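What follows is a set of notes on a single structure, which appears directly below.
Note that one protein chain is taken out, while the other chains of the complex remain in position.
Now for chain A:
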């Protein structure tokens, strides 16, 4: 193979003859300065292409773009008659060559070739003639179907030839992929599965949380309603009582309420009454209770203030002066402070004394 022949795939597609080559080069020079419309159109096309790009389609998209460009270049040059590139196709020679090299009169088992039948013209199933190349999933499915059909036909053929098809379970031999590699594949599969499972669980958990919140809200609402009902009841009872006039007859009935909610039975304005008495005596859930800030606020108040005036807290009072709690006589006498050495620590004996002790 000569150098010239090696180079054909670069050049010959643009134009076979050298004259055509030149013309294309000439055309290329002014090309960037061509009209806007054309370039804009190309840009638009590009946008579409880029949207479609995925790993395997990138090249086809680029090829399309390149084809378009080549066509446009050819269309743009009507002043010189456009030469159509002729592509060689020597069918009869190829047929003859095939005839020559074909393996004739061989039983099927020697070659194991299965050629799919052409799909019926009106079939709606996925087939290779109609499949969209850029749709990865359907394309691969078409390949899969083709291979599966071949596998089934092949299996039948193999078995009819009297040759074992699948290996027995106790037949161990070297595989194409090593055990280590298969381990890696298995690990990855497992990881994927656990990831999916985890995602699903998290989703469920999220749903539950959402649902739980709703339940809680409903419960709170219910409680509020109950409380309201209760209060209404009390109100209505009070109304009844005040309508009765003196109320001496029904006082006995309400004593319980009085104990619980602490309002003055006799007064018409029960709100005012409740307030007057203050929170100190207010029962649980009573209306007369002084409104308390929420728990968090309370803690913060306790910590940072809002507990009354701080002025003079550290001053002595008569109580604090009379308090002798922390006083201890012993302490006062011991130590270096004023007191004698009576209660002090035992002193270390002198050196000679210690040595005498040792002996």
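As a convention for this text, a residue touches a chain if its C-beta (ideal position, glycine included) is under 8 Å from a C-beta of that chain, and two chains touch if they have at least 3 such contacts; residues count from 1.
Note that contacts and distances are computed from a predicted model.
**Student:** I notice the complex is incomplete. Of the names "Ribosome biogenesis protein brx1", "LSM complex subunit LSM5", "Cytochrome c oxidase assembly factor 6" or "GINS subunit domain-containing protein", which is the UniProt protein name for the chain that's not shown?
**Tutor:** "Ribosome biogenesis protein brx1"
**Student:** Which of A:133, A:199, A:332 or A:353 touches the chain that is not shown?
**Tutor:** Missing-chain contact among the listed residues: A:133.
**Student:** Would you mind spotting which of A:137, A:173, A:215 or A:346 touches the chain that isn't drawn?
**Tutor:** The one listed residue touching the chain not shown is A:173.
**Student:** Provide the residue numbers of chain A that touch the chain removed from this figure.
**Tutor:** 1-3, 5-6, 9-10, 13-14, 28, 31-33, 36, 39, 42, 46, 55-56, 59-60, 62-63, 65-67, 69-70, 85, 87-95, 97-98, 101-107, 109-119, 128-129, 131, 133, 139-140, 142-144, 146-152, 154-155, 158, 163-167, 171, 173-177, 181-182, 184-185, 188-189
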